[in-house]
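Below you'll find the structure I mean.
As you look at this complex, bear in mind that one protein chain is not there, while each of the others sits in place.
Each chain gets a letter, A and B, in the order it is written, and its residues are counted from 1.
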Amino acid sequence: MSEPKDHMTLIVFSNDLDRAMAAFILATGAASSGMEVTIFFTFWGISLLRKKNFVGGKKKLVERLFGWMLPEGPEDATLSKMNFFGAGTSMMKNLMRKKKMPQLADYLSMARSLDVRLVACTTSMGIMGIRQEELLDNIEYGGVATYLGKARESGVNLFI
Amino acid sequence: MSEPKDHMTLIVFSNDLDRAMAAFILATGAASSGMEVTIFFTFWGISLLRKKNFVGGKKKLVERLFGWMLPEGPEDATLSKMNFFGAGTSMMKNLMRKKKMPQLADYLSMARSLDVRLVACTTSMGIMGIRQEELLDNIEYGGVATYLGKARESGVNLFI
Partner (left out) sequence: MSEPKDHMTLIVFSNDLDRAMAAFILATGAASSGMEVTIFFTFWGISLLRKKNFVGGKKKLVERLFGWMLPEGPEDATLSKMNFFGAGTSMMKNLMRKKKMPQLADYLSMARSLDVRLVACTTSMGIMGIRQEELLDNIEYGGVATYLGKARESGVNLFI
């Protein structure tokens, strides 16, 4: 077994662009320095894993409502502050593009190619009425036990 | 002394329904798998421990104002996002009830019966003007030193 300090877990609770960026910058930085990284997506964070424009499946009205209101994937994410109905978010995205920085969707791909494990919290999916077919392919599913198993052998555990 | 990885501490800073749910799902999950869990309630999180409709005590006006505005216990907690003046929160509570999931107040009882230690931060109580008689019975009180003493011997420490 490798040393605890070589593992990192992140709980991504939020779907805010800024918090998600922070999580992925940490995750890809750690993975490229050789750490084993697992990200658990819970609650609002689940929506970062949603496929764009997914249609289909039978849902109850209340689940459908949540579905409409939640962002679909990383490109829909907005800032937690100074969003100003999208203007602040666009401004920051432009600033990042000019500086040739990767966008959130790029970080997501980067994380996958660096073998960062992406786990969707099944409890949260139940609460939100989100189903597996709505989420990206090739991610993992788990609950609190999965998280705790990993966090107990990790040296760095953050809730973002 | 047990191994550090068998302890978990959570700082619950927020009184949002969603964040509080995340904290209690983690805490009860960990406690039922045999981990020793301590939750520190700070700042807004303190209000999750308030008794419902507590009346009495002499307070300064400004403390009284805070008292009126802060939620009273887990049933008053609302979502951090998509609250829509309570509609979003009701929707999610209904969805959870239909799926027979426990509500926040149930998680709080569950945590107590699993011997999760609930500690109210005395520094925050001072800032908010909240007194011990306003909070649930049989909780503990402590400050930063109490927290650090516990966190240093824990393998999983999260700020929620």
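In this section, contacts are C-beta pairs under 8 Å (C-beta built on N, C-alpha and C of every residue); 3 or more make two chains touch, one makes a residue touch a chain.
In this text, all values refer to a predicted model and were calculated from it rather than measured experimentally.
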{"item": "Residue touching the undisplayed chain, where the options are A:Gly29, A:Gly86 or A:Gly149", "value": "A:Gly29"}
{"item": "Which of A:Arg19, A:Arg50, A:Arg117 or A:Arg152 contacts the chain that the document leaves out", "value": "A:Arg19"}
{"item": "Residues of subunit B in contact with the chain not shown", "value": "4, 11, 13, 42-44, 62-63, 65-66, 69, 123, 126-129, 143-145, 147-148, 151-153, 157-159"}
{"item": "Residues of subunit A (touch criterion as defined above) contacting the omitted chain", "value": "5-6, 8, 18-19, 21-22, 25-26, 29-30, 33, 35, 81-82, 91-92, 94-96, 99, 101, 155-160"}
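One rule holds for everything that comes next: only the chains that are shown with their structure count from here on.
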{"item": "Whole-Å gap between the CA centroids of subunit A and subunit B", "value": "25"}
